[in-house]
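The structure under discussion is supplied below as structure tokens; questions concerning it will follow.
With one protein chain withheld, the remaining protein chains of the complex are depicted in position.
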Amino acid sequence: MISRLSAITLNTFREAVRDRVLYNLVLFVLLLVASAPLFGEISIGLERLILVNVGLSSISLFGVIIAVFVGIGLVSKEIEKKTLYTILSRPVRRWEFIVGKCCGLLVTLVTNTALMTVGFYIALLATAHSLHRSDANILVAIYFIVLQLMMMVAITLLFSTFSSPIFSAIFAFALFVIGTFAEDLKNFAAMASGGARWLVTALAYVVPNFASLNVISQTAHGQAVATSLILFNTLYAVLYSAAVTAGAVLIFERRNLK
Amino acid sequence: MHAIEILGLSKDYPVGFWKKALRPALKLLNLTVEVGEAFGFLGPNGAGKTTTLKILMGIIIPSAGSAKILGRDFRDPEIKTRIGFLPEQPYFYDYLSATELLDYYAGLSGMGRAERQKRIGPVLERVGLSDAGNKQLRKFSKGMLQRVGIAQAIIHDPEVVFLDEPMSGLDPLGRHEVRELIQGLKDEGKTVFFSTHILSDAEALCDRVAVIHKGELRGVGVVKDLRSAVAGKSEVVWEGAHAAAKVAALLVDSHVTGDIVRGTVPSSDLDRLLEKLRQESARLVSVTPLHGTLEDYFLANTTEKEAVIS
Partner (left out) sequence: MLTLFAGSIFSRHKVENLRGKEATLEEVLYLPSGKTVKRLSLGYSGLLADIYWTRAVQYFGAKHTVHSTQYALLYPLLDITTDLDPKLIVAYEYGSVFLSQPPPEGAGEPEKAVTLTEKGIRENPEYWRLYFTLGFIHYMDLKDPRSAQRAFQKGSEVPGALPWMKVMAARMAERSKDIETSILLWQGIYETVADKDVRNAARTHLDSLLADRAITQLEQQVQIYRQRTGTLPASWGDLIRAKLIPGVPLAPKGEPYQLKANGKVDVEDPTQYRYLGEWQHNNWLPF
């Protein structure tokens, strides 16, 4: 089981690399290099702040885009191109296939993010000319971004098991957007009553809570993140992703593949 | 123990706007294949051949029925280490090279790294791809892809090999090579189950065949026996086109070229034909008994008069 899982994971990673997904890193570097001095012109002393904001926002946005655009094809591409047939004729369980693909995309994203982080810190060093201890807090923000990406991969994968690529992309991005103000949904629910309240509350919990995973502003100003928040966010992200992936597995196992 | 045992396998597809009606793709298929056999699964397009294979591979879920491979339930994942599958018009990860693909697939089938490294070279050579081992699959021609397909079906040395239209899209040289390969697998004692609509291949390679049409099994048997079921015809050639109309009722078919008529008649009616021709003063050129072909059997059992390309 482990060997099959790791084989599928590595192959998915290999596919992403050969599909030149990692070229987005070039764009990222260009963005970093170009933006900070520009903003610094407007207000001295804000260069570092703007660099962190631009850098982390890009890491997050690029990551989400990759997660969705590669994720929608994870399963549907294999079904459409029939590469899946020769996989299923082997002792690969359907759930192993899903989980392996999921992990493969995750490995790709973690690698991508790690490289971006290195580039980012180099840029930070170049701009601020020294690093403070508080700059380490930014790593927490990046870690939270990775947790978000993990959830996005699971969500996209779920849609990919039953929906066409275009709709999977639309639904996945929609959930991302809604997820960023998930906490507002809970507030709306509190204002509603009766059946609507139940519905909106349920919706608020089904939707991923990305608001609490966003500490970009906080760490940009050099503030630390509570350890308890780190712990519980990790738990939440892992459980949510696992649940959604399980859903994907359930759907995939019942599917007749054309 | 049979190699393959199919018991009452059925598959219906919901059709129509409300998905209420059912279109049967397979109707209660019962079939047995013995170990070491080369078994041909014949039928026109849309007969249910690929459906059957997809069910056995776990790609499609059957509506009813079951099957056993090498004595184990066909859904048992462990049995898949002992079978190989080549789908119709296969497509593989085009960003991999042939070697990488085989390595990946062999690993998924449970082979250890050392074993894989030993097997890949010889298997590539066997399918005639030894110089293309490091080329990316996106650069492969159709024939090469077919060969990779066979390679991945046998890389883990399975006991039963399933091939869906293995000759499709190949030129005559390619078909010949695939035929050789299948023969080689037979010689190794493997069970080969392949579907095709090219009857000459089936005739040449198979011990037994089954004919399937519109989801139903129409006949199973040893090739020789099936052929003789439709044997007993004679070809008669004579000069005297004027007689053709008179004897038309007796003929299965006929060709007229100038004054020469070439007609096929069931052996039972041979004497009557010759008598009629003598009455019409036709001049006999030749009388030749015909062997039955699988094609005859095929056509007799599949009511559509489709043109079958050999």
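Going in written order, the chains are labelled A and B, and every chain counts its residues from 1.
Just so we're on the same page, a contact is a pair of C-beta atoms (placed from the backbone, for glycine too) under 8 Å apart; a residue touches a chain by one contact, two chains touch by 3 or more.
Just so it is clear, the structure is predicted and the values come from calculations on it, not from any experiment.
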For the chain not depicted, the shown chains it touches: A
Which residue of A:Met1, A:Val33, A:Leu61 or A:Ala192 touches the chain not shown here: A:Leu61
Listed residues A:Leu22, A:Ile79, A:Ala211 or A:Ala246, member touching the removed chain: A:Ala211
Selected residue (touches chain absent from view) among A:Met116, A:Ala220 or A:Val244: A:Ala220
Residues from subunit A at the interface with the omitted partner, ascending: 39, 42-46, 49-50, 52-54, 56-57, 60-61, 176-177, 180-181, 184, 210-211, 214, 216-217, 220-221
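Methods note: only the chains that are shown with their structure count from here on.
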For subunit A paired with subunit B, centre-to-centre distance based on mean C-alpha positions, whole Å: 48
Subunit B to subunit A touching residues, read off their complex: 54, 57-61, 77-81, 83-87, 89-93, 95-96, 104-105, 107-110, 149, 152-153, 162
Parts of subunit A lying in touch with subunit B, wherever the complex brings them together: 3-4, 7-8, 11, 14-15, 18-19, 81-93, 254, 256-257
